[in-house]
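The other protein chains are all here in position, but one chain of the complex has been omitted.
Chain naming follows the written order as A and B, and within any one chain the residues start at number 1.
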Amino acid sequence: MKEYSCDVAVIGGGAAGLAAATAAREAGAEKVLVIERDRLLGGILPQCIHSGFGLVTFKEDLTGPEYIHRFTTKTAELKVEARLNTLVLEVRPDRRIIAASASEGMIGVKAGAVVLAMGCRERTRGALAIPGTRPAGVFTAGQAQRFVNIEGYMPGERVVILGSGDVGMIMARRLTFEGAKVEAVVEVLPYVGGLMRNKVQCLDDFGIPLLLKHTVTRICGNQRLTGVMVAQVDGERRPVPGTERLVECDTLLLSVGLIPENELTEKCGIEMDQVTGGAMLDERMETGVPGIFACGNVVHVCDIVDNVTAMGLEAGREAAKFASGGGSPERDYVSLVAGENVRYIVPQRISRRSLLERNVAVHLRVAQPGQNVRLSIKAGGEPVFKAPKKAVHPGEALIGELSPQSAEFFQKVGELVVDVEPLVKK
Amino acid sequence: MAGEKRKTIDADVVIVGAGSVGSAVARMVSRYSLSSVLLERESDVCCGTSKANNAHIVCGADITPGLIETGIVVRSNGLYDQVTEELGVPYRRIGNCYAALTEEEVKRLEGMRDNALKNGVNDVKIISRDEVLEMEPHLTREVKAGLWVPRDGIVSPYSLAIALCENAARNGVRVLANQKVEEIVVEDGAVRRVVATDVVVTTRMVINCAGLFADEVSAMVGWNDFKLHPRRGEFFILDRKFRHLVNHIMYPLPNPVSRGATICPTIDDNVLIGPTAVDVTDKFDRGTTAEGLSQVMGSVSKYYPEIKPWMAVTQYAGLRPAGAPDFIIGRHHEVAGFINAAAIRSTGISACLGIAERVRDLLAEVMKLTEKPGYEPRRPAVRPFSGLSLEEKDALTAKDSRHRKVVCRCETVTEGEILDAIHRNPAASDLDAVKRRTRAGMGRCQAGFCRPRVMEILSRETGTPMTKVTLRGPGSEVLTRPTKQAAGKPGGKS
Partner (left out) sequence: MNEGVKKQDIICILCPKGCALTVTGAPKDDGSNVEGANCKEGVKYAFQEGTDPRRLVCTSVEVKGGDLPLLSVRTARAIPKKLVRECLGKLSGIAVSAPVRMGQVIISDVLGTGIDVIATREVGTL
């Protein structure tokens, strides 16, 4: 078995991984290796041929391929090594990586530091236990997107989409562009899952009905899908008896959520956050195992790629520092606690030293939509960060910033509580 | 096939149905100097009841004493160790515990043990609450006692049938998929030929192993005193992450209709839960139902409160042939050349080896069975790449470059394994057939990642355009057209 070594090994060549790779090189790491299981770099971005990427990072409205092109050219310029068609089978706590390489067979890579950037997978029909048959014609939205935009094939001609997340809505427009008829987008919640702009430009523009508070209760058809039963749901998301009706279609796309892909992380014994589905991190994107960092969707499902890039840059920088002998700074952590209407926070802990020395950004998601609220981060009941928000939505990550307070203050603090509370007008 | 002439072939024996029974019979027949054909109506072997069940090989403890089924299941159980070893099929006797939750149920355990003894199953024991909980720490604390059946085991239901068919094919059986038997022609009181979708087989012996459709096939030769209807069972498969929740096969106490919903590890270290038992009328009604799935979950969570629906990777339903009180295994009295191995309701996998023996005895009554020289009972085990040690993976990829590309990420299935599945006999020619042989697509992403890749490999290896690659045969094509070709317009790339 061939053995290789590098300063920083990045697992996953998508937006997070390529950002980490470029940052690691620029921070001085000599040998940076990206290990990618697919036959091309870019992760999910090459198939996201729509626009809306990069408004923060580049102040331009780019399509997915244009966005990732900035990083693939940069990694090439910086002489980052990329191994394609290579699947990582194991990451060990001592930072040894075992992978299956299409060109060489089994290989071992010893890394000075590792960045986990494996992204996420789509929630499946089986995870939702949708009853019915198992015909051809049922896809997850991203899987269908791969077929349409990369492989060059249509999944079907008459489509129902379950889930009004962005991928689902984008695919509604995409399939319409390619001549299919999208009968409806079905959403179990009383509000749109993705961005409002996508509801307008993907559904309203084409007269595609959005059925809120509805769900698919049955999949029909033996060899190929012939239709789905759609029913209204009540406040507990249960189908309302008597409201079921058949919507004929030959294709069902499921856009029902993303799950961080952490099999390697868990096998490595890295401590996980059960709510995010990703590793517990500190502000340097380091996991509980020294020298192993994580960034992007594998940590938590990010809403915009710019946040993925930001995490990747941080992880890459810190990984390079670690690999050059920087080690992990003393791990005296302050924990972040999810308070009112907060579903999760990343990072889950911040080193006291960072709190004293620099600005630290905190990403969070609310549990319920709200209007006229205030995001606050409190220490011992006192807010150290406050920001009013006109509207908050589970689909949009909120960012809070902590800046160095008086040494005395942050030295004493035990934990930081993040709340999103209604603003009470006096 | 209307208007087109079917191909005519000749065989001493025609076996109808390539489920576990038909496959076992085919392998048995292949031992002898007889030419034979195995006809399967679906696009692959083992697509009926035999692929959608709870995967148990039972030792016969709980079957009603005195049935034909009972003797066969008990006899059959002893044959599995050798046959699964010969065929390279993973099989484990992990044992089965019936859990009694009430005093009333505890009282029934003695009767169940006596039933086992009557069937010649002598190693069944009543065990205490403590013993049960030691074996099954995640079982509900409500358990009062248990009945332990040590020789019950688990197998992959389709792996067994596929292995039987491959061995049968290696020994000369022609396995023909997509061949639905339309007619059995009887002349002068004897079977003459079998008419199937694309082929006519002139023959002198038909062995009916058609599962759910065995009554229909039997009626073709006038043996129509039994009627089979489907009994649906619904199942969940849980993610491997939850494998630790259960160590053995676990059953509730049986009720008059059915054994009840079991929970057990699978041979591939998932967890299986199910089935229900609901009589339906449509033999093609293969879907799960909200009620059925909810019932399965409800009954299992009584025993394992930690188990929740979101732990599942997939669900499926199987239809088993109900309607007859016992196995129907025998020769037709009025028509020469027809044997039924029908009404194999719920112990098909457990009984198939014993059924094949019984059928052999029936065959021997009317045909000369000469051992075939060169008969090879062994089939090399197909070891999954995922189960190899690092050293073994290294050695394999060094000498066989086809295994260097991992196609299915969740189950770590290589391109080499997929190619092998496509090129063995009987061949895997669609996605579900590849899935059953390699597990590609059975993992937590449910083929989200690997589907395009597996399709590409199938397309290339079978010379089929991507738009004609199917899930399970004609009518189940996955893709409709190339993106840049308008719907309904012919031509362009395919």
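Operating definition for what follows: contacts are C-beta pairs under 8 Å (C-beta built on N, C-alpha and C of every residue); 3 or more make two chains touch, one makes a residue touch a chain.
Not measured: the values here are computed from a predicted model.
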| request: Check the options A:I49, A:L212, A:V247 or A:A367 and report the residue that touches the missing chain. | output: A:I49
| note | Given A:Q201, A:T243, A:S324 or A:Q405, the residue that touches the chain left out of view is A:Q201
| query | In the whole complex, what residues of chain B lie against the chain that is missing from view? | reply | 483-484, 486, 493
| query | Since one chain has been left out of the picture, which residues of chain A touch it in the full complex? | reply | 46, 49-52, 55, 61, 63, 65-66, 69, 148-152, 174, 177-178, 195-197, 199-201, 205, 303-304, 396
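Rule of thumb we're sticking to: only the chains that are shown with their structure count from here on.
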| said: On a C-alpha centroid basis, what's the spacing between chain A and chain B, in Å? | reply: 39
| request: Note which residues of chain B are touching chain A in the complex, please. | output: 236-237, 284, 286-290, 292-293, 309-310, 312-316, 390, 393-394, 397-398, 401, 403-406, 409-410, 412, 414, 444-449, 451-452, 466-467, 470-484, 486-487, 493
| request: Within their complex, state which residues of chain A touch chain B. | output: 1, 37, 85, 87, 89, 98, 100-106, 121-122, 124-127, 129, 131-137, 140, 142-143, 146-157, 178-180, 217-220, 222-224, 239, 250, 263
